[in-house]
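Shown below is the structure under consideration.
Here the complex is missing one protein chain, while the rest keep their positions.
As written, the chains take the letters A, B and C, and residue 1 is the first residue of each chain.
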């Protein structure tokens, strides 16, 4: 028997290593999944830290491609932003991480998986649910999930004391904020986000330039899509992960994708979070514009409704509900003709659409010319159409006025 | 018998005055409804022009309060933007205008209403449908609707020639663009919007400052709401129309609310239009933020779905479908607690939320503290919740994995 | 300190009386809410039973009018049936009951409310949630909720033994089925409903005639509605509760409203339940027919979507989410013209619509005649309409065929 611990090197998961070892008297293997959050040097520091804390083994797994393939591709195709602003930076990471944990448990014969989540937030639910389902699906049995910080109702002070008592280093926090860095964006919580009164200071955002400090010259970008997924920037082909990393870099220089969001947690309370997500902002803006050219009205309406719902369920730890596969099939069908190139301008915090082109554009179709009489109908047709367009309301108005 | 002509003073409606007089051998009364589009001097010029063209009478009616009360208030409460960007600047104006026309017809005993729309666009449908319904509801009989430009399939060249032949001035166009100015925003069409390739030049936008030319210093604004409607800016109470006009002014100085949209017309073809709508952008951004504090998750989800639909039907000339009244009742109910103040920053084309406060905030409720264990539940409760949260997906995963 | 116990007289709540008294050493007041489930003699038997078990006091409260006003009226107006068949017989009863319990707690100064639900089903969630919310809203503080059967994981054998040990009568079950009788219908669970293989035997349904044993002569009924609510049967005016009771009686004689449903519980597992609900079946069938005459297409579509969602949330213990009030406002608006009379025939288990009439009918509107050319449009209008009706699909087909 042994335990797999999802390990970030922060205070909570650092506490878990000695605590789990002592409490369960069993080896603790730490696993870190890189979903885009590691900066140069982070990996080495995490390994060292795991060793120092007495982990039986440590492994680092690259989860970026899985994150992109399984999740970000649908979030792009669905134009998913919660509350009109927040891309789902964090939710899908937990699914990717849980899958890696269960794989590690299978390889190492572990019987439990542990994480450092508290009992207050979304991540515990996402982690628990994904682990239960994936362990049954992949191993044919359910692994125990241990969440000692939640079970103990542990404060940061208590974790710190526990580590200090045993002579372990306590991770020093270089910021007042809790940062979750990832490929699809970085969230920032703490201080100002504990109320809704005011903004985070510019300095709280770790990687992007503040709009006011961004270059005075706009940057023009061309993003090319095939079947609704980005394949090139300014004509240069890139795989999905590289393309997102590239846009995070250049978008961040122009302050694009910074914002703050008040949202509903799985547990029913409201939460507020700052975030910086340049690539998500750029890609969704561009993708949505391209869809306006190539999709029918009803295609847009229905996929928007479904994608909002998809984002809600993903946020709420329901990624494994089979309805998510149905919606993915719907989205995939809708993207059949979403090919083309969108031109945007990045300037002082905004990605603005300049134009778009597609060989599948319904706008450019030879049959259609807006603003002029055209080949498809004449004025008499239009008159007939307008005559019929109001019939039901006309009947209703007749009834309503005669009944009053 | 006489005819009421919805008159803007532009080429198409100028043509209509002599054409209708000659064709129907009857007096033509011109009526202009100000839905926010008249600049100083415009009214006088339009009156003069109507006289010159031989109108039997001319009247100017202020439709701004009706536009705000009957339409903009719901568009604010519903956060309605088509395609994520376009506030419905034009659609509701046609309803207000049609109502004034029918009233004028009643007063003057006219038997027909005329407008200058072509057979290619949305406005003909909106005007026809509204006129048919309102004339039946208000007069108990249906007035004829005459749309000579549509019936004749008239080109601008032909209209020009017709007026010149009769010695009338042809309205000189000072721009290459077709501008529709209104309280809720101004649309700009022509040239670049006939394709989707590129942006409109900054000079095409008549009233707002380009983001790049906007002040380097951001402007902070506080918008206060009661029951989902804006009632004050920076603590100064204003009626709805004045408040929108004020925000158009200050927002426009900061380049806020300029964008370009590709959308679906009622007739099934795609259309592209530039617009500047500072107040709409500011108010919807602020209002949505306030809702995030005070509405439940499902309130937001359901009213968003309904409001998008409401906007679609309003756009598509279906304002009089009784379902619109049902949705208005729904929206009104949802706004019961939408009181509070939102702080925004206007900077280089963007209105960004800084914070929000409400005495009805669910975020600030004494019971809820995010990120910490709290009074409403403990870690064991959370564990039970996560246990149940995944049950159905767990069962589904069991079936799916055993069936493969 | 004392405890209010929601008391039905069955095994679980009988166990609770002595158990709570002993465990908490405090008086236990039993309260029974009649939501339509008491037959003659039941009330007296329940009082006697409560006394025998040592209840400090017992009260019986008539909740039928509240059930009708607060819940059934919206379920009728919304045509709510889960899975196309099941009226929400049970869910709203729990809300009515919880409200009475909290009122009793206020009157008696009790500090806790107890119920007999297990940890397996829907009712525990409904009862807990309603009690928490209502006690805070009505008393300004949250009452404890005690559910000893759930906490102890008690089996029926254990409850029986507990009562027998103390010399109390054990309620004798005259049936193998668990019956929940109520104004809006009676549910039947047990034996056959523990699998999905086959039907309940006719004998399992307590109050209705089996379709095969129903009269060979159909019964014709006329139900009159005002603003979407039934007000008379065969011209005889009745209040809501009496009308439902009357239709349960006559409908039950014809075997109407019996069925069996497999549905999703709040906890994520599937459940199966038989039910008999004659009045619900008759009223929803009649009401929906009347709506087809008087509502616009979009009114029907939108209210159906909302009402299905409303039913889902009500079923899932979310009656107090404010979105429910918004939907009620929507439904109320939609019923403005739902006046008229529907004729149905009851025969061998079915309520079939024969016809309907309304002074607000859009069908009978003088303007409309189906199947003939009519006053509202001519063939050329129709041709123009059909020309435009296909434009967007035509453009899409052009793109799709040229891209292949």
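FYI, a contact is a pair of C-beta atoms (placed from the backbone, for glycine too) under 8 Å apart; a residue touches a chain by one contact, two chains touch by 3 or more.
Quantities reported herein were computed from a predicted structural model and do not represent experimental measurements.
Student: Relative to the complete complex, which of the depicted chains are touched by the chain excluded from display?
Tutor: The undisplayed chain, in the complete complex, is in contact with A, B, C.
Student: With the full complex in mind, choose from C:39, C:166 or C:270 the residue touching the hidden chain.
Tutor: Once the missing chain is taken into account, the touching residue is C:270.
Student: From the list C:24, C:68, C:162 or C:347, which touches the chain that is not on show?
Tutor: Touching the chain that is not displayed is residue C:347.
Student: Which subunit C residues touch the hidden chain?
Tutor: 79, 83-84, 118-121, 124-125, 128-129, 132-133, 136-137, 140, 147, 150-153, 189, 194-199, 211-212, 218, 259-267, 269-272, 288-289, 292-293, 296-297, 300-301, 304-305, 308, 312, 316-318, 320-322, 343, 347-350, 352-357, 361-364, 368-374, 376-383, 385-387, 389-390, 392-394, 396-398, 400-401
Student: Tell me which stretches of subunit A touch the chain missing from the display.
Tutor: These residues of subunit A touch the chain that is not shown: 264, 267-269, 295-296, 298-299, 301-303, 306, 309, 313, 318, 321-323, 325-330, 332-334, 336-337, 388-395.
Student: So which bits of subunit B touch the chain we can't see?
Tutor: Answer for subunit B: residues 294, 296-297, 337, 359-362, 365-368, 376-377, 380-385, 387-389, 391-396, 398-400, 403 touch the chain left out.
The rule is simple: only the chains that are shown with their structure count from here on.
Student: Identify the chains adjacent to both subunit A and subunit B in the sense defined at the top.
Tutor: In this structure, the chains that contact subunit B and also subunit A are C.
Student: In terms of residue numbering, is the interface formed by subunit B and subunit C classified as same (over half shared) or different (under half shared)?
Tutor: Result for this pair: same.
Student: If you average the CA atoms of subunit A and of subunit B, how far apart do the two points sit, in angstrom?
Tutor: Centre-to-centre distance between subunit A and subunit B: 32 Å.
Student: Centroid from C-alpha atoms only, then distance subunit B to subunit C, rounded to Å. What do you get?
Tutor: That gives a centre separation of 42 Å.
Student: Touching two or more other chains, which residues of subunit C qualify?
Tutor: Touching at least two other chains: 296, 337, 388-389, 391-395.
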